[in-house]
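Here the complex is missing one protein chain, while the rest keep their positions.
Labels A, B and C are assigned to the chains in the order they are written; within every chain, residues are numbered from 1.
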Amino acid sequence: MDFGLSEDQQLLKATVARFLAEQCPTTRVREVMESDTGHDAQLWAGLVELGIASLPVPEEYGGLGSEFLDLSLVAEELGYAATPGPFLGAAMAVIGLVAGDAQELKARWLPETASGGSLGTVAIGEAESVWDPSGLKTSVSDGKLTGRKPLVPYAAVSDFILVGAREGEESGLWLVEAGASGMQIEPLSGNDMTRRLDDVVFNATPAVRVGGPDALARCLDAGLILISADAFGGARRVLEMTRDYSLEREQFGQPIGAFQSYKHQLADIAAEVEPCMALYWYAAHTVDAFPEQTAKHAALAKIRLGEMFNRVAFQCTELHGGIGFTWEYDLQLWFRRALFDKGFLGEAALHCDRVAEMAGW
Amino acid sequence: MDFGLSEDQQLLKATVARFLAEQCPTTRVREVMESDTGHDAQLWAGLVELGIASLPVPEEYGGLGSEFLDLSLVAEELGYAATPGPFLGAAMAVIGLVAGDAQELKARWLPETASGGSLGTVAIGEAESVWDPSGLKTSVSDGKLTGRKPLVPYAAVSDFILVGAREGEESGLWLVEAGASGMQIEPLSGNDMTRRLDDVVFNATPAVRVGGPDALARCLDAGLILISADAFGGARRVLEMTRDYSLEREQFGQPIGAFQSYKHQLADIAAEVEPCMALYWYAAHTVDAFPEQTAKHAALAKIRLGEMFNRVAFQCTELHGGIGFTWEYDLQLWFRRALFDKGFLGEAALHCDRVAEMAGW
Amino acid sequence: MNLSYSEEYEAFRREVRAFLDKHWTEADREKAGEAPILAMPRKQTEREAAFRAKAVEAGYLYKSVPRAYGGSEQPFDAFKSTIIVEEFRAAKAPREIPGQGVAMLVPTLVEHGTPEQKQQFIAPTVTGDLVWCQGYSEPGAGSDLASLRTKGELDGDHWIVNGQKIWTSNASEADWMFALVRTEPDAPKHQGITYMLIEMATPGIEVRPLKQLNGGTDFTEVFLENVRVPKNSIVGARGEGWPVSRSTLKHERAFIGGTDYVRKTFDGLVMLAQFTNLRGEPAIKNDTIRTRLVELEARLIAAEFHGKRLLTMSGKKQDTGLAGLITKNATSELQHDLVDLALDIMGDCAALATGEEKAPFSGMFVDAYMWTFALLIGGGTTNIQRNIIAERGLGLPRDPATKR
Partner (left out) sequence: MNLSYSEEYEAFRREVRAFLDKHWTEADREKAGEAPILAMPRKQTEREAAFRAKAVEAGYLYKSVPRAYGGSEQPFDAFKSTIIVEEFRAAKAPREIPGQGVAMLVPTLVEHGTPEQKQQFIAPTVTGDLVWCQGYSEPGAGSDLASLRTKGELDGDHWIVNGQKIWTSNASEADWMFALVRTEPDAPKHQGITYMLIEMATPGIEVRPLKQLNGGTDFTEVFLENVRVPKNSIVGARGEGWPVSRSTLKHERAFIGGTDYVRKTFDGLVMLAQFTNLRGEPAIKNDTIRTRLVELEARLIAAEFHGKRLLTMSGKKQDTGLAGLITKNATSELQHDLVDLALDIMGDCAALATGEEKAPFSGMFVDAYMWTFALLIGGGTTNIQRNIIAERGLGLPRDPATKR
């Protein structure tokens, strides 16, 4: 029985953390955030060099074929550092490809994504917060895909998009290449400028089938877990910043962290954050160990962590007093990332419904 | 503009408070609570002498014909003192009678209830937490009433029961006298032993019509407001007890009320309790001033105050530490009354649905 | 209990209405439009100036300011004040010039200023000819104003002021700043602070916009480097600025405690829930959302009538005690819970920013969510207010650390 990280996993996590501490301080986060695309090719290349793009790619396609937990640990560290860039959509796209059965597409794209030569993303959710595959209206017929996807990460800089859609009754994933005909990409103004979103419309756009309902489900579940890991990393960071600030900042002649009420508020936040690690770890672990449980546990992780991160970010900002409300103070980066993690891939209520239905409630 | 109490109202409130402080200390509450019926005729007679039974009775029937707010203020003080006895059901019964159109019944019963010679109660709610008149199944036909009423206050000691029921499609109130045929009364074990409940079954029991849907609605709304006032009084008392305790009780060499965290918890409780007074005041005021608003505001008061009282009773018990968990310490009286106020006349969720429907949501 | 006003007050209301009908025309009203939630001070237009002069003459504005200094010098009457606000708001007529000059400095000068200061500053402030900013907060001193570090040293006829102020609203537009400056470094913490009036045009003052969490720049930082301030440009005695400033803060607390903005938020929230679809159904048809809305409405109505209760108490010159102290925390927590529900109603669009047209209501509730901090933090943080409720409202022992 070992519900903990292997030495390799700890090393991976520490390596990514060290890389980000050095290469991605918040000054750089802000530069990327203020850039046009929100994508820093050099930073991404550095992360690819560390192997984060190869983790989910099977060895036969030049990747590392790692456990899904490894990728989730990376997501936690990216969240901890408020790392800007296309990681989430790119990882989901790879997982969708791997889970599908389109050998040709795998051979075409997986080696390139592993090496950083290509970037993928995913387009799943539709208007009115629809994310469950059963509700998708985007449809494919005769290899042409039509529909609107209002929240697509980094569509503008991606080489291909995996689109959740249906052909007849069956849902699945289809691949659309950048620049395909009938595709319109409009940038959105998001709360979290470190992870860009575009509104994408497909109008009889050529698309190739990647896989069926299972591939789509695996892709979505993986996203839910990665976003939960991101939320955990963010919450951990926000708590640390607030603790540190409370030791420095003095009021009435003592550090504010010495006031009992402040201490208790921070203790309550810690008690809320800490057990969430095990929640996302287990959800990630099911992907390899108990895939039949993943749908439920991925949803539970997103429900809890998406909300927890927002609550913690809000409370910690409040505990900072005025400075927390400034643009210059870094806390706001996570405050905004929390709003991304809350909304993207569907809000808690949607996933509560899904879990309840799985349970037959 | 005067959203405050008149001098008469303040006097009434103070008089009832003084009477209860003298005649109904918690030692007496406990005696009554441990008695068979939970009804202390002498205490009730004292309250009747103060006029509480005459308040809702029109002058033409020997009562005071007061504003409904007056009666609500009395309910607050009864709640503050954890007064045991049949007040709530008795008051609702009188209000139902007054609101109805059965002149003979009014003449028969109102003078007697005003003088304390008779005691009424109400039987409205049915199984599965049905309290909205639209859901009642108890029916009347040919002057015979049939159905089950699982939560009837003090049925065993009442001289008559006003029963919410329907005849054909129309709902209304019917009066059943004590000892009527086909009526079975079984005592229930309730959390709040200061306000007894019985399970009552009617089987072709003779019943006389009191009034239609309006009378039933007024009776129910009045109950919702009175129970809210009771909850406010209880919460106020619990907060006071906790404040007083925190000044006496020392830990680590200082009164526990000097610990910042304790102070803040109590401040939050006060901030939750205090505005609720205006909520029940306004609901009570609508009964006479804006009756078309009563249904909504009575429901809102019950939603907020029923839950608030329970939360406050729980938190204050916790703030007492171990002693709050003892039977001997008086806090438990209000803890249990809070559970009565939560459940009786329907839980918050039911009334939320009702308000939403009134709003067309 | 009577929620209508007595004949005396109804007559007063008619009088106010008649005044408005006469002096603030339909055209004026149309032009004025809806007032923003947080109005920024600005110099009044000629039209506004003419109207305000009439309103002062009639006794409707600047009621606590002596006639000699441009006020209408009326006895305090909570109901009349409320009627004036209600009627002026309905007519979209200008009320007192917004901002801290009128809200905070003028009452301070009325109470503590020298005759010369009153003469020089009050009248132009109430006409909007002088715009003020507040210089209390500092990067190192938030709720604990007494720990501030901006210092003033006497050099002949002038104070030489050095330091930094933060959270200064509209410093860029201000002509003057009223500030707290530490002038006696050796005195105990709460002593040795002087209340100083500083002309913003003085050399050595630099104003930098402060960008907020929500992307806006409603506040600034003000840097003071060897700023020379005339020796007599202080209010109250040297070293006694602390009590002078504390009388001012009361006004700010009362200002932030209102429920108007919460009602606006709630009404907007209901519309948001009605017009935002979640998976094919208006959000308001979702049982969880509907239930939360009703629970919030109950709290809102409690807060509103609690306000009427306070108004009544004020009208009767009663001490509002605990009831008055809890308003700010209860209201800002309610506001928080309202905007929190708004984000849930937005579904996945919680990820989109204010101004994004593809978000429901262009994401305006996201900004409201972020602004909630300003409410929580403005006018003393929630924790400070909790101390006050516990100590002054409930009679619990004072905190040794914050004892003054």
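Criterion: a contact is a pair of C-beta atoms (placed from the backbone, for glycine too) under 8 Å apart; a residue touches a chain by one contact, two chains touch by 3 or more.
Here the structure is a predicted model, which means the values were calculated and not measured.
A.B. asks: Taking the whole complex into account, name the chains on display that the unshown chain touches.
C.D. replies: For the complete complex, the undisplayed chain touches A, B, C.
A.B. asks: Based on the whole complex, identify which of B:109, B:174 or B:259 touches the chain you can't see.
C.D. replies: B:259
A.B. asks: For the chain that's not shown, point to the residue among B:4, B:38, B:89 or B:125 touching it.
C.D. replies: Candidates B:4, B:38, B:89 or B:125; residue touching the omitted chain: B:125.
A.B. asks: For the chain left off this view, which of A:24, A:43, A:69 or A:114 is in contact with it?
C.D. replies: A:69
A.B. asks: In the full complex, which bits of chain C touch the chain not displayed? Write them out.
C.D. replies: 286-288, 291
A.B. asks: Which parts of chain A face the unshown chain closely enough to count as touching?
C.D. replies: Touching the chain left out of view, chain A contributes residues 1-6, 9, 67, 69, 243, 246-247, 254-255, 257-258, 260, 262-264, 266-268, 270-272, 274-279, 281-282, 285, 289, 297, 300-301, 303-304, 348-349, 351-353, 355-356, 361.
A.B. asks: So that we can see where the missing chain sits, which residues of chain B does it touch?
C.D. replies: 125, 128-131, 135, 150-151, 188-192, 197, 199, 250-254, 259, 261-262, 310, 314, 317-318, 321-328, 332, 335, 339-340, 342-350
What we mean here is this: only the chains that are shown with their structure count from here on.
A.B. asks: Look at all chain centres (mean of CA atoms) and spot the one farthest from the centre of chain B.
C.D. replies: It is A whose centre lies farthest from that of chain B.
A.B. asks: Counting only Cα atoms for the centres, state how far chain B is from chain C in Å.
C.D. replies: Each chain reduced to its C-alpha mean, chain B and chain C end up 41 Å apart.
A.B. asks: Where in chain C do residues touch two or more other chains at once?
C.D. replies: If we look for residues of chain C contacting two or more partner chains, we find 383, 386.
A.B. asks: Any chance you could list the residues of chain A touching two or more other chains?
C.D. replies: 259, 261, in rising order.
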